[in-house]
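Removed: one protein chain of the complex. Kept in place: all other protein chains.
Showing chain A:
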Amino acid sequence: MNNNSNKMFFLFILFFSTLISISSNSWFGCWIGLEINLLSFIPLISNSKNLLSVETSLKYFLTQSLASINFLFMILIKFSLLKNFDMNNIISIMMNSSLLMKMGSAPFHFWFPNIVEGLSWMNNFMLMTWQKISPMILLSYYFNKNFLIFMIIMNLIIGSLGGLNQTSLRKLLAFSSINNLGWMIFSIMISENLWLFYFLIYSMMIFMMISLFFLMNMYFMNQLFINNMNFFIKLNLLINFLSLGGLPPFMGFMPKWIIINFLLINKFYFLTFIFMMTSLIIIYYYIRIIYSSFMFNYFKMKWMNLLMKNNMSLINLSSFISISSMILSTFIFM
């Protein structure tokens, strides 16, 4: 469907479904929200003229419905068999794993890079940011700490190792999203406020990168090398990648710093080590892309000119925010 009004309609229902899912006071309401979420996202991503996007939407439907079925089943078992609030049992594990499958977190993440490969950039943005809200918040209502720590470790490792061998930009951002899911799940275990902070900054960074890739219509890594972008666009991309990796003066360092602070206060030393090392691998991969494409040896093509005159203000604004927001936030909050 290419009509914008249809898309607006389904987008509206998508937003509403998340709100339903979050603000219900019964598990049943949560499940309803998740279902409506699924049902309204499918028309957004399917495009009957393109075979690949149809296949993508089918895959998405299958996995998400499997997860929803599982979720409903566990809810019903919980209602009928166990009437207590004990969190360290099999039911919580099952409920958490179905929510993790909804999000695309390891070990249920195999569909995620595949689907991301088949979507356009804006749909990817929706998938990576908005679709994670309701499973995360539902996770925070009833989670099993030991199970989640195990899942966090798997998320981090798979997100970092899987991204090393990719050339498609979408898959790269998908694995980075899986890695960041690990950070976000841990922040849920600390406090929901902290998760909100991390999530907002993460979605802002992803928005900046995806909008840049969308405007330049770049889907693969070799397109980064053979174009003729002017200096500021390259600088913006550089800053955004480094910020996503969590390098200090940029915005993306702040949430990671706070999470590490909480990790160390609560004495999760080994987990801190894994957070650090996988973060290093991710940043290695980013630096490998951006340095070699923008700094050391880059081509200046004469047969293709990217004129970006109309969009410079957005790019400049986003660069400014990325660089300075960490320091400016200290003026506001401290």
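Structure notes:
In the analysis below, a contact is a pair of C-beta atoms (placed from the backbone, for glycine too) under 8 Å apart; a residue touches a chain by one contact, two chains touch by 3 or more; residues count from 1.
Please note the rule applied: contacts and distances are computed from a predicted model.
You can't see one chain of this complex, but its UniProt record names it "NADH-ubiquinone oxidoreductase chain 5", from the set "NADH-ubiquinone oxidoreductase chain 5", "Bromodomain associated domain-containing protein", "X-ray repair cross-complementing protein 5" or "Large ribosomal subunit protein uL22m".
Residue-wise, the contact with the chain that is not shown comes from A:97, picked out of A:47, A:68 or A:97. From the options A:63, A:211, A:279 or A:293, the residue with contact to the chain not on display is A:63.
For the chain left out of this panel, the touching residue among A:10, A:31 or A:111 is A:111.
Although one chain is not drawn, the whole complex shows that of A:54, A:281 or A:321 it is A:281 that touches it. Listed for chain A, the residues touching the missing chain in the whole complex are 59, 62-63, 66, 70, 89-90, 93-94, 97, 101, 107-108, 110-111, 113-114, 147, 158, 161-165, 281.
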